[in-house]
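Below you'll find the structure I mean.
Note that one protein chain of the assembly has been removed; the remaining protein chains are unaltered in position.
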Amino acid sequence: MSYKHLGSRNSGAPGWLFQRITGIVLIVAMVGHYILMHYTPTSGHSFASTFERMQNPLWKVFYLSFVVVGIYHGLNGVWGVVRDFKMKRWLSMTILGAMIILGIAFAVFGFMNVLVF
Amino acid sequence: MIHKHDVLIVGAGLAGLRAAVELAGKADVAVLSKVFPTRSHSGAAQGGIAAALGNEEEDHVEWHIFDTVKGSDYLGDQDAIEMMVSEAPEVIIELEHMGVPFSRTKEGKIAQRQFGGHTRPKVGADGKETRVAIQRACYAADRTGHVILHTLYEQCVKHNVHFYSEYYVVSLIVKDGVCRGLVAFDIQTGELHTFHAKAVMFGTGGYGRAWKITSNAYANTGDGVAIAYRAGIPLEDMEFVQFHPTGLWKLGILVTEGARGEGGYLKNKNGERFMKNYAPTVMELAPRDMVTRSITTEILEGRGIDGKDYVHLDLTHVGEATLKERLPEIIGFAKTYVGVDPVKAPIPIQPTAHYSMGGIPTSLFGEVYLDEKGTILTGFYAAGECACISVHGANRLGTNSLLDGVVHGRRTGKQIAKFLQTAEFSELPENADTADRARIDELFASTNFKESYHHIKDTLRDNMMAKAGVYRNEKDLKEMKQIIHELREKYKNVGLRDKSKNFNTELMEVLELGHLLEFSEVVVEGAIARQECRGAHWRTDFEKRDDTNWMKHTFAFRTEKGIELKYKPVTVTKYQPMERKY
Amino acid sequence: MQVTFSIQRYDSSKDKKPYRQEFKLDVEPTDRILDCLDRIKWDFEGSLTYRRSCSHGICGSDAININGKNMLACQVLIQDIKKKRIKIDPIPGMPIIKDLVVDTTDFFAKYEVVKPYLIAKNPPPKERFQSVADRALIDEAVNCILCGACTSSCPSMWGNPNYLGPAAMLKAYRFAFDSRDEAPAEHLEAIDTSDGVWRCHTIFNCVEACPKEINLTWHISQLKKKMVEREL
Partner (left out) sequence: MNFYQSGWTKVLTTYHRFAGSWAWIFHRISGLALTAYIFMHIIALSNLQKHKIDGGKAFNEEMALFSSPFFLVIEWLLFAFVLYHTLNGIRIVLVDFANGARYHKQLHYAVVTIGVIAFIAMGYVIFSHQVNKTVAMLF
């Protein structure tokens, strides 16, 4: 006997693994970010210091990857939440589509914040 | 509704499922069970399943045969025993191939442990041969029955066996000496169904529920035995009911003999290992009937702990590591139900009604006998605890009944397959279910709850424990007979409070009570007649076994005038009766 | 000692909605909940319906919800509850047939999905060897009594009833990690879906619920790692 509700067969393994990997990457990023922002309050909260930091390409790379990794991890997480509900396939696919578009849009917007320097 | 299948198997314990696996793919087979298959009581078996594999030490089929014959107090039919024991190794290997996760030896073979009554010869320093305990019980920790039951169910799933789960069988359809099917109701809907088949097999398990303290499940109400009896089939050796020595105090939950196999001691209130007074060579590993009587004697003579009705099973010296590895369930039971950690303190235990040696008489191939002369009822088969072939005689050895279940389940399956090659569907009598329908309708129509069924049941169980238990005598048994008569009268007035057909467990309990009363009478009648002490049947008004008069099986027939007893001689091949000392 | 039992009643053949009924009972601290249910049924309310058989936690019939937690009625004593008011419900997330009896059709259908049997061909004439260490790998998993307490307790299953559930996962583990099984991939395949192992968010309700003290989440984590290995 086979079960009537068997889901799609594509493996969830990569998504699951990337969620953990991006999570670990985010820990590092978060700790750095927080030390920077709050330990010395001016370093993140004034344009001058931000501008100065952004002259260093390494910081640019750091923020670009932060944006990508953060958005991926967040949206992949939301996608996991969505799949926890039984819903019609078209609905879940629409949500997925919307999420991808949203993700790309915000990633681009976030890039603009960084690349403007 | 009428269903049609080649074969109907009633009971999804080891016997039923093993037969189903045998028949799967060869015939259209359906299994009916009143509980979901994996809930069958075979799953409660803890200690092991016997086979002379010789994985741990030298062993021979011969030795196993001898032990079984001797354990049965020479009432076992020796041809049947020889057959079962010789097939044992093969059947166990087959189970392993199906996936049973047995515990393993260091070399990766199936592990084996000691069990009561299983011995090997040993020549002592004085040149005399004695017998000492042997490791013959294949096990999976203390969950042997559980893993075998689940594996067999898995095989059934694999082979797409059809299950009617939670169907309660109420009667057999027998006409002109041919079994044609059965009547059952679907517990979930209360609907009565008629099943038409070429062959019906019963593997409905034991009848320990008629005693107050029992290791048996609620479901073990001897339905199959009673149903067959009502259909005109005699019952064999019903007076032989095994009391297991070690049930948890008050609850009767089993503490496997494996606990003694791993080295546990029995101690009375003086902290004395009293078994040395009863079975000096094998001590705690004497056969069950002996250990049970020893414990009961200790208790009756006031040497129970604090003078109460229990003694101690002491495992504290066995060591925590061994206990955790080999007896994890026992640790759990003791902690949960009596608040004792066996690693640190002894477990309070008392004998508990455990196994039914008697049942539906069958041939070596599971065919059911209609009388003591060997007339066969066409199309009806039985195996497992509900059947009596008889391999256990007056007393079953531990681990021999799981073996009985799988060996005879398999043999019966093969026999049915052979039968099906030529068998046709016999016509179903008209209105086969009329009587059952009327009975159930009557129960539903009952307007007042005149007699409480559970009160009748409690009275029966209390008295069976006291008067037809470990020790019996004529006076008690006759009183018991009278009590059953009174209870049967009362039973006629039992009604139902639950009038919903949907999953009506009250209806089921009432029908089960009818079965309990039906066969309890047979037990008592057989016990009154058997004037000797043999195995589990111990009469205080007689001194010992009487081989001249009682080397025979009881056959109880249901007649208009009441129970009629006839007898059939025991089959003896090689082993002449001798005194049973350990 | 007097205890109040508040039991959810519902007969699917006639009631529109469940309702509660209360029973006051004099009990011993060492009584099992199952004993109490029996007494209520026998002495007061003949129509109270529940499943049970072995009465010592081995058959898996009587998983019920006591004070919001899934457990076996026969394995819990009054003294374990530590409350004078005991709330009894059927296990959640499964259709109710009557009172405490739920429909387990779906539960067992999910069990069958994972091919719950040893897949192996051409056995040797004697037993297959299995080392003590290999046997130990499945030691916990073979103890499952299919009571359903775990799957019914899983929030992931409540949200998405199609989730195969921890019991089915454990069964997949039981065979995929049995050194004798020749096709672990077949068992793994069945649960490597969006309704399969990936619906487990390590909530551990299943572990709390399991009467056999099986750490299901540990087994599920082994499965997930195996899946990742397979994909990479």
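For clarity, chains are labelled A, B and C in written order, and residue numbers in each chain start from 1.
Throughout what follows, contacts are C-beta pairs under 8 Å (C-beta built on N, C-alpha and C of every residue); 3 or more make two chains touch, one makes a residue touch a chain.
Remember, it's a predicted structure, so these values are computed and weren't measured experimentally.
Although it is left out of the displayed model, the omitted chain contacts the following shown chains in the full complex: A, C.
Contacts to the hidden chain, counted on chain C, fall at residues 10, 12-13, 15, 17-18, 65, 67-69, 89, 92-97, 103, 153, 155, 158-159, 201-205, 207-208, 215, 217-218, 221, 224-225. The chain not displayed touches chain A at residues 20, 23-24, 26-27, 30, 34, 38-39, 41, 45-48, 50-51, 67, 70-71, 74-75, 77-78, 81, 102, 106, 109-110, 112-113, 116-117.
Throughout what follows, only the chains that are shown with their structure count from here on.
With chains as nodes and touching pairs as edges, the resulting graph is an open line. Taking each chain's centre as the average of its CA atoms, chain A and chain B sit 64 Å apart. In terms of their C-alpha centroids, the spacing between chain B and chain C amounts to 28 Å.
Centre-to-centre separation of chain A and chain C, using mean CA positions: 37 Å. Those residues of chain B in touch with two or more other chains do not exist in this structure. Within chain C, contacts with two or more other chains are made by residues 112. Taken in their complex, chain C has these residues touching chain B: 11-14, 30, 32, 41-43, 45-47, 49-61, 75, 77, 97-98, 101, 104, 108, 112, 115-118, 120, 123, 125-132, 134-135, 138-139, 142-143, 145-146, 175, 178, 180, 213.
Residues of chain A touching chain C in their complex: 1-17, 80, 83-86. Residues 35-36, 38-41, 43-44, 92-93, 96-99, 101-110, 140-141, 143, 146-147, 150-151, 154-155, 157-158, 188, 217-219, 251, 253, 329, 332-333, 336-337, 339, 449, 452, 454, 496-506 of chain B touch chain C in their complex.
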